[in-house]
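Only a single protein chain was left out; the remaining protein chains are all shown in position.
The chains carry the letters A and B, assigned in the order they are written, with residues numbered from 1 in each.
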Amino acid sequence: MSEPTSAPLHELISFRVGEQYFCVDIMAVRELRGWTEATPLPRAPAYVTGVINLRGAVLPIIDMAARMGLEPAQPTARSVIIVVWIENRLVGLLVDAVCDIVAVGDEAIQPTPDVACEAVQAFVKGLLTVDDRLISLIGLDQVMPPLEAAPEAA
Amino acid sequence: MGTLSPESLAAIRVVFFQECEEHLAEIEAGLSALQGGDRDPETINAVFRAVHSVKGGAGIFELEALVQFSHRFETALAEVRAGRLEPDPEILRVLLRAADVLADLVEAGREGRSMRADRMAPLSEELAALAPASAEPVEFDELNFEPRPVVFQPLGATGRAIRTWRVRFRPYAGLYAKANEPLVLLRELERLGRAEIVLDASGVPTLEAFDPEDSYLSWTITLATEHDEAAIREVFEFVEDDCELSIALDIGDLPPAVATTQATFEAEPLATAGEPHPEPAPSIPVAGRGPAAAQTIRVDLDRVERLVDLVSELVINQSMLAEHIAAEALNRRDGVAIALDDLHQLTRDIQDSVMAIRAQPVKAVFQRMSRLVREAEQATGKRVRLVTEGETVEVDRTVIERLTEPLTHMVRNAIDHGVEAPERRLALGKPPEGVVRVSAAHRGGRIVIEVADDGEGIDRERVRAIAVERGLIADEAALDDEAIDNLIFAPGFSTAEALSDLSGRGVGMDVVRRGVQALGGRISISSRRGEGATFLLSLPLTLAVLDGMLVSVRGQSLVAPLSTLIETVQPRPADIRRLGPNASLLAIRGTHVPLIDLGQALGYGRQAEPLSAQAVALLVEDDAGERAALLVDDILGQRQVVIKSLEANYREVEGVAAATILGDGRVALILDVNAIIASQRRHADAPERPSVAA
Partner (left out) sequence: MSSLEPKTILTVDDSRTMRDMLRLALVEAGYRVVQAIDGVEGLKLLEVERADVIITDINMPNLDGVGFIETVRGDARHRATPILVLTTESEPVLKDRARQAGATGWIVKPFNPTKLVDAIRRVAA
């Protein structure tokens, strides 16, 4: 699958959200966890399910389905939380299943076509085809909710 | 014997820079004391020693600029110490600035970069001018830690000519008095080559005239060596003044084959024969007073952190145990009840003790403000006097470290925007020198820090205008004075018009506020136009643990800090009054307080109306003394909880101070009572502020 060339290989971990497949750089992934019920956060965006306890630290959980503009997830015992580093923070990404680890070179990543909606454009950095499957490469920098701009008006 | 390994040196280098921090603090403290009129010789001595120590260590690590500068600094201090230089305000200013430059040089040395000469040179010259006679630059001795080959080659192995020297050596009494040993020296001499040693004991008197303290022996050594005269003389380096020594080339016969140490006289019997009775050990003279130092030990920080973590877990565990026991109603039995009480008390005591290990006085942080003020004076041209109070107030070290930044911003802000320029102050009838007062105190289970200036206060017109301009408030919004003052903390607000050195970096007060809130703290400002402004910073004493009341709201567990809780109440429908469309009040003992549906305030959903008979509320009070009743579904009991940060991995959430992990492993949110009460005020339609019973 990977060309033995001088181009550096990216190791990516792919996962399924609803019917679609995505992947992120494995260097950002700290661990994988099973689903536990999260404590909801007041007035958080809909895609922030809440927070859970990760060995004594408070970990926010982002529902990746909702984040991508898809139907919000109905987490089951089989759902997976991918714990990733985003800048200095640890964040949990709620997904339906983790699929595989793939190693690809730069040339395997195609640019995102313009047809996608805004949400997708914000996160998807490129597309891959692996075994006939379309996998969207996600950049994590935009996943977290943006900082509030002004103190809440009434 | 080889060189010191790079790892060992690197480890000691770390120690050196740690020590430098201590020395720099001492220098600052000592010079400040002198500024304050302290003339205790030990004070200036301590400063001198600190600079001296920095110089010594700098030499080891070949930090040449630091060595040179500290040498000049030390020399100037020596003049003061000797009484030849009077530490008047001018001189002290120079010395204080020198201390600042020294700190910068240490920093540069630590980071392995060099400092700009123009930063250092003028002050270096000023220091030199203070002690003209002795301000020569330090001669740099060879510092390389290469082993010097002192290997004794067989004759001719190095190919250098072997020459014969004749050394005559007669020690004086003083040599022995300093515990030097001729035999040892002769032994060392022997290592230089082949030696024939001849003892001349002709000077030894008869026993009656024998003085064990005196010296009667002399030696003549014929030494064949390839070393030069300097090497031979070096052996006698320590005793040169205490002996007769002559070293000359002996252009005569080669020495006989085998060297012998003929000095079979043991030096010991000579010294001990007829020794006078040892006097009782004299009392120890103590040069200079010092306060009785508390016994201290150095402990690895990691160990302390681990201990703190363990104790925190112990606290949770004990809490859960108490809960389970209560659930089983076991605590009604005497033995269990007493034991449980004891356990609770014991746990608290352990926790207090452990926390005390980490507690440090805020003094170190305040001291950094001195330098900040000096630099601000220079940068802005204003004159400011820093007054500090409550330096000995202790706070957990995690809080200490994070205090510096907000404090720095508050002080800068006070000088930049608060204190007026000297001419303007005079025109206003104020003394030309502004005062910035930084104080710390324990208040209500928290630490409260105030930064007050006697400057012009907040220009509310301007602040309001800017806020409108930046879209932070609506043009027609009605805000009281306090609200306007605190607009400076709003994101996107920064009146960086007069950019001085300090404030041009674009770090707004909103960042400061977020930082403070991340610590579980609060910051606000109050101002009197023309008189000055006061920043109020309040922080928990420790970031680790909180006493709270666990409540349940719409199925969610929440913790209300016990420090905000006045009492729990069971509101009856008859006590509730509506006020406008959005607000309710609860009548309590003759007064009314806002009734806040916590579920609604946090967005979990309204409580069903009418109020259920089981409804309970927490009567709470915020920092400003404002009270409210928080309506909850159930009260689950007191808990001591370990505080976990929400900001670390997420964001600040309005109404939530932090989070904690309950015994069942789930995360529970800790309420920010201040924010909840404030938000209620905003949302209601201009409610009457309920009067609070005095």
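In this section, a contact is a pair of C-beta atoms (placed from the backbone, for glycine too) under 8 Å apart; a residue touches a chain by one contact, two chains touch by 3 or more.
It should be emphasised that the depicted structure is a prediction, and the values quoted were computed from it without experimental measurement.
Enquirer: What are the shown chains that the omitted chain is in contact with?
Expert: Displayed chains contacted by the hidden chain, ordered by label: B.
Enquirer: One chain isn't shown here. Among B:71, B:170, B:402 or B:417, which residue touches it?
Expert: Per the contact definition at the top, the residue touching the missing chain is B:71.
Enquirer: Among B:48, B:219 or B:604, single out the residue that touches the unshown chain.
Expert: B:48
Enquirer: In the full complex, which of B:57, B:109, B:418 or B:457 touches the chain missing from this view?
Expert: Of these options, the touching residue for the absent chain is B:57.
Enquirer: Touching the hidden chain in the complete assembly: which of B:117, B:177 or B:566 does that?
Expert: Spelled out, the listed residue whose C-beta touches the missing chain is B:177.
Enquirer: Can you say which of B:44, B:76, B:105 or B:185 touches the chain missing from this structure?
Expert: B:185
Enquirer: In the complete complex, which positions of chain B touch the hidden chain?
Expert: So the residues of chain B touching the unseen chain are 1-4, 8, 11-12, 15-16, 18-19, 45-46, 48-49, 52-53, 55-57, 59-60, 71, 75, 134, 138-139, 141-145, 147-148, 150, 176-181, 183-185, 188, 234-235, 237-238, 241, 271, 275, 278-279, 281-282, 284-288, 290.
We adopt the following convention: only the chains that are shown with their structure count from here on.
Enquirer: Spell out the part of chain B that touches chain A in their complex, as residue ranges.
Expert: Counting only chain B, the residues touching chain A are 471-472, 474, 490-492, 556-557, 601-604, 644-646, 648-651, 653-656, 659, 661, 665-669, 679, 682-683.
Enquirer: Using the touch definition up top, name the residues of chain A that touch chain B in the complex.
Expert: Result: residues 36-44, 50-53, 56-60, 89-91, 144-145, 147-154 of chain A touch chain B.
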